[in-house]
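Our next item is chain A:
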Amino acid sequence: MTTELLIEQVSKAFPGVQALNNVNLTLTGGTVHALLGENGAGKSTLIKIITGVYRADSGALKANGQEHFFESPIEATRAGIAVVHQERNLIPDFSVEENITLHNPPLKYGIVDRSERTRLAKQALSTIGFDIDPKERVKNLSVAQMQLVEIAKALVTKAQIILLDEPTASITNTETVKLFEIIKLLSSQGTAILFVSHKLEEVYQICDTVTVLRDGESVLESKPLADYKQDEIVDLMVGRHLADRKIRIRDIDRTGQPAMELKDVRTALGHETISMSLYPGEVLGMYGLVGAGRSELARSILGLYAITQGEILLSGKEVKIKNMGDALHRHRIGYVTENRKEEGLFLDFSVGQNISSTILARILDKLGVINRDKEAEIATKFVDRLGIKIVDNHQLAETLSGGNQQKVSVAKWLAAETNILIIDEPTVGVDVRTKAAFHELIMELADEGLSIILISSDLPEVIAISDRIMVMNDYAVVGELENTKDYPSISRSIMALIHSA
Partner candidate 1 sequence: MKLTRKITSILSDQRVVLSIITLALFLFFGLKNKAFFSADFVLFPLLRDAATITVVGLAQLCALSIGHLNLAVGRMAAVSAMATGYSYQYLGFSLPLGVLVGLITGALLGALTGWIVVKSQVNAFIVTLAMDFALLGFVTFIYVTFTPAAAFTTKPAGMDFWRNTSLAQYCIAGVCGPKIFPMMIFPMIVALLLVGFMYGKTRLGRELLLTGSNLRAAKLSGIPVDRRVITAHIFSGTLAGLAGVMLGFTNGSFSAAIGSEFMLPSFLGPVLGGTLLTGGSVAVFGTMMGTLLTLVIRQGLSVQGIGLETLNIALGLVLLLALSLGQIQKMFTSIRSRGRT
Partner candidate 2 sequence: AGTPDFSKVKVALVPGGAHPYFQPWIVGGKQAVTDFGIGATTFNETGEWDQTKQNAALDSLAAQGYTAFGIFGVSPTDINTTFENLKSKGFAVGSLASCPAGTVNKADFCLSTDTGQAAYLAAKAVIKQMRGKGNLVHLTGNAVDANTVRRIAGVKKAIAETKGKVKLLTTITDIDKDLQTAQKAVSDLLAAKGKKINGIVTTAYNPAVASTEGVGRTKLPIKVIAIDDDKKILNAIAKGIISGTVVQNPWGQGYVGSYVLAALNSKACTMKKSGLYVDSGSFLVTKANLKTYDAQRLAKSKSILKDFKTKYLTCA
């Protein structure tokens, strides 16, 4: 008997939103099933209902002969369901190996069998080709590394049903390729896999069947993916036809004074003689494999880590940036972090308050009182502009879907109206439509004179919007390219730079 997971007429409401509305989905063993939809369509909610994190308002679930919803994640695990949630859910103080085996730690006489644990973890890590010390504490890992640990954790349970909620959002191609190999292998062995992603190229690469959610309704239910073209799928997700994007090559005037310039900068973290210049109105892409040190460079520039040597010039003047406040208020530089949950958002604050957190100085009345109207006005402006799906400005950030949280984290810095903006992985988990709009927005802002450093592990994204691309590897700059926006040739040059380093 092949594994089956049946979802029938499932509904779920949150205050102010019908997150799911009579959704159906059939997941069969041996297939990879894509679950698609825009941000806030209800994908993660569905996965959480399947795994017993939320309780459905109505509907039915059948899995492996069981005919009821799981009461808790434990039950789902026992029933042979493994899941990688959209957000990283690891125990920071535990080692990698322990996190991987957390569901079911190997015991011997009631005592944790450490060598067996290491063995299991190593095995799981090696299947996805992730080379890391299993004894390292998770809190020392980067977001991408944590994501890989999550995947290893799901794989180690040898589950019959695997649900993957945007597993590739924050990892690079190399790891994605490895992941796909293992997905294919498992699928061929009869495992049922549900795959959520906003990267349609990937979806077409690996999935067999597809379900599309739009505003909580399943507008396409468990159909063969091959029957639909990418455009059709997008139309289904968005509910209308999405215009084709045109490649736009922008002309940047690099004769004048750079907006920001680094001269032979070394950092306490180990960056070596980094030199770069960013011109007014330019989008400078920064690409590198995970751990190349891009985010760290950005943070060092902003004064979070020490610069040990070299100088930073803003519009030709040498500056010492002490901290983020200094960067924002004195030098008008902004920074969108790659880690929205820990560093970008105030989860227990409203969307409006999150957006206004960088511009409090600008929305004051006399007496230092915050002008609520102005605050709401600015919030609304960016909610509209980035298509953030919310009930109202007062909704807490914690209740937003992953992609919408990401948008808030970016909106906060767009609102700040800086001269220079460093954006780190801005579109992690953002859906196709918004991503396109977003790219457009970035270029528009650049047209208006904003200088942007774009750090992204999404190569197509880097190529789509950068004017120039700086390639980093192992805490050093290994090369720089003028971006012709011709994907095949540019990507080849970039990979060549990385591998020759």
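In the analysis below, a residue touches a chain if its C-beta (ideal position, glycine included) is under 8 Å from a C-beta of that chain, and two chains touch if they have at least 3 such contacts; residues count from 1.
Keep in mind how these were chosen: all candidates are chains of the complex that A comes from, given by their letters.
The structure displayed is predicted, hence computed values, not measured ones.
Picking from 1 or 2, the partner of chain A by touch in this complex is candidate 1. Of all residues in chain A, only 12-15, 48, 53-55, 57, 323-325, 327-329, 335, 337, 342-349, 353, 357-358, 360-361, 364, 367-370, 412, 416 touch candidate 1 in the complex they form.
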